[in-house]
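With one protein chain removed, the remaining protein chains of the complex are shown where they sit.
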């Protein structure tokens, strides 16, 4: 994962910090401005839903697979919704193939929580036979190129892929699950939007690039739902925020979230 | 695991050996004397049985979990009894987190064998429906602080936790297992007691401390049952014993085992 | 795996290459000549079939285990045939114990393919109840001593062991699988024969020894069936062949395969 | 919550569960603490500064901070597999990052400082309890600190923001917000959030977490005083965080 | 195949599926290419020459070549577990060995060159498509090469040797023969075979694979020219493999 894993030379760092102290960023953006966001859906025909997201130079591909599955014993009347994310070793020069490290695990779990806690998908409607058969929805994400803010790019790809996903219609015949061949849309209720803000030397910046992440003290990710409520959060990295900074981050997340949600819904044909 | 994993300075070693040659130990104990043994049961409310054991400075916590499970294919009419042990990395400065090494595996297997071979628990009475459903009894042990003789401390914790364990009463209704909500005591038949003896420079010492283990040549663990029979054994470490030393070790195990069994039964309310 | 994993001194290498340029090999064999092949079957009583194969100094032991199993979901009407191979760490000085590396995985998969693609065993006849119960045939190979050409030695051991294997007769009684105690021969249709040819400095040699493998540029394994058809192939190692060399290799495989098949069938009592 | 605002376990909305802390419980560790908070029973132990393994990961300008949060198999209702789960790996990371701001790691270049958090019994809020205990274990180990770190969670039950959820409330409630901060420096070092909070509820939650946390902080200081000033007890508790560095 | 020799997807026996290549698609990589071949969508990316890890495996006289072929979980009909399968490990090895003959590894002693092949969507022939893309990614990374490497498979359907099987043909056909070669040096660098071929069919298959591969080679060169000579397109495509080294 990006932060700290390459050396940004002191000069560069000082320059970024100096610019920030004047409220400017090295790529010319405003402090609470998102990089260019491009979304392309229906890119993998073999998936039930898919989306390619570019957030600046960060590129992410999400694919949805929907099948029948068995529910967890403690939630017999809920379908399965599982988000996985892999930072491909090709995505940056300092990466190596191997099992996911703690950063990749945090990434997948935070994105998963953002989708799950917002109740974007009504998993209780994904039941074929209670306790026996449910729909299983796997969303897998490949991070293809890393340039900062993987949390948001991954989240946008997952949400966009889910918005475009169709489900095979399964029915129960004589206690056997049968695929009818029909397709149904996945029942989507809400569109949660993740927004990440970094604290660099006590200046907050939204959607940090990799060179900003390399010198950030801490980051916070806050998700909002369609009503502007906060629905998930995660502070990370070994620095801290003042309570006031967190309130500001929440305000930014609410404001920016509205715009991004609109763009994602349009890209997925939900506008 | 402790032995050899830290350097006891030569001077200390020589002093211990010299003392032993006079029949004395550096902590003042007799050669076949146990350290202070403290047992506290019912320490984990969420477990079906539990015990905290202190043997000198070695501290060990065992918890029992009892649930329904499926029997092994080759023993359809026996319940499951599985003992696991983890030497927590916090238990000594030289430990690191990671999968269990060969010493931890030996520890768990020897303690498991001691309980299993003594037939402490009558696993054939732990059947709900033959071949389909049985009671599964997991005993997990956390070693919290290491100061030698993990085998015995772990064994005492396991035995004490099992002696205090209750089982949920499961019944079969229309081929479905149902928890009646009633509690039953776990059917305990015997109380096996493990006693470990180290060979240091041809002197036998019972219940070795970590500094004794660091210089021991070999160790032998012998378990006895309520009738004073030997019911399990394990020689370890890269040294040897004379046959006569093994006979002496067996005598010590029988004698000391009687006292320890009494103390454990009292602590568990089985006196 | 052998190739490149030890240094053949330059002098030796030069000598081998020089000999080859004159059409000679350091062990006196012709270029397309197999080393002495010895096959002993019925060496493991507890296996359903077994064979010990010596190809020069390469020694390989294969054992077959046949039991009931559940079919793969996508092939409900086919029995299981699974070939595994382990290069024992005792088989050469440069090996270490550990999970199989890419060479061992390639070896097992290529031998497995050779047996599977030739349709040596008619897996569709190994069904007890479609979709529920089938025969599972495991062939496991231990490589005991390495001196080159593991692909062929392993393949000969697998084929010989399968040719001598018997199956327990399972029947279905009230939907339960029962072992009748009767024994049946495994239904063998074809006898595929693997032949491996190395390219050393543009000279082809059949059945390379370890010292030849250490200096080979590339190798190709081609399997033939009883009718002299090609039924599996695998090029390996980081060199190349001309198309003409591949045709030659195929000719050699067809010619030598006929002789080896005869020897294996005799050793297995199928002559 | 009943009509009088009393929760299922009898607490008011702004009341903590019973909380007991003891410093110095693991003999071999350089520092340690046992916390019992509701039904949580958690030991934190610290080793270090010590040699870094593997050597090539040591940092030239500061200590390498490691943290392992782990749950005992018997700590939860259903036996937990002892192998580290993805949840435990994530929590290990956020606990480490919640504690690091308080540490003068630059005082210990090329060394490792290791924090172990073992959950012997788990209830709601085990990660904030783990942080609270770990801060004490670090102080007990004599590691130089800017401040203690206090963990405290808030949540949302029956539409109301309440302090310090227990297990049942966590499962049945509609929101949970684990929170940790440095009480004297007014810096937030951990924030996670599940569930649904309006912006106003969110602000209210942060406030309540701080108020609750200050009560926890008082108990933290008392626990340290009990260990380091043997006569010490609640009544003599006047120390501030600065004294930690002397401890 | 129908009576007119037309395959289920409408192709003749010696026709390739639609094939599109783009060089330079992964920003952080030193070289990369995206290939779309039938329903295959595959990215190859190259990093290097770079420092070798672990150090003790570096080679004094040449670069250490590594290759990872991997399939995305959503790339196939049934979701694939993301952990590397034995199949992926074997294919990684044969792809690496198919590319190595084309590389002047001796020009980069003590370094590592890493090839990543990520299958985003899989169809028949993903390994030869991966080789084709990887050769371009290596050229794009500026690695010195003797020749490009071209991958192309042939197979046997309804008793007839045909070019470039798609997924359905691969599953229902009676033979598959993935093949790769260096077009200017006339050297075969990959050959695998499943199924049943008479000796004559085998010879015919090798011929057809070469003919098909030369068509792929043409597209490879055009893709490079498009990247390196911005106005470049099929009509200006006159380059030979030697020019790769300048690229």
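Chains here go by letter, A, B, C, D and E, matching the order in which they are written, and residues are numbered from 1 within each.
Simple rule for what comes next: a residue touches a chain if its C-beta (ideal position, glycine included) is under 8 Å from a C-beta of that chain, and two chains touch if they have at least 3 such contacts.
This structure is a prediction, so every number in the text was calculated from the model and none was measured.
> Relative to the complete complex, which of the depicted chains are touched by the chain excluded from display?
B, C
> Of the residues listed, B:86, B:211 or B:225, which one is in contact with the missing chain?
Here the residue in touch with the unshown chain is B:225.
> In the whole complex, not just what's shown, which of B:67, B:122 or B:237 touches the removed chain?
Within the whole complex, the residue contacting the unshown chain is B:237.
> Name, in rising order, the residues on chain B that touch the hidden chain in the full complex.
102-103, 105-106, 108-109, 113, 117-118, 218, 220, 222, 225, 228-243, 246-247, 250-251, 254
> What chain C residues would touch the chain not displayed?
These residues touch the chain not displayed: 44-47, 50, 57, 59, 61, 63-65, 67, 84, 86, 88-93, 96-97, 99, 138, 140, 142, 144-147.
Definition applied: only the chains that are shown with their structure count from here on.
> Moving only between chains that touch, what is the shortest number of steps from chain B to chain E?
The distance in steps between these two chains is 3.
> Sort the other chains by how far their Cα centres are from that of chain B and give me the top one.
The most distant chain relative to chain B turns out to be E.
> If I superpose the C-alpha trace of chain D onto chain E, what rotation angle comes out, expressed in steps of 5 degrees from 0 to 180?
About 120 degrees of rotation relates the two copies.
> Just curious, how far off is chain D from chain C if you go by their C-alpha centres, in Å?
Distance between chain centres, rounded to whole Å: 59 Å.
> I'd like the Å distance between the centres of chain A and chain B, where a centre is the mean of that chain's Cα atoms.
48
> What topology does the chain touch graph have (line, ring, star, complete, other)?
line
> Could you list each pair of chains that touch one another?
The set of touching chain pairs is A-D, A-E, B-D, C-E.
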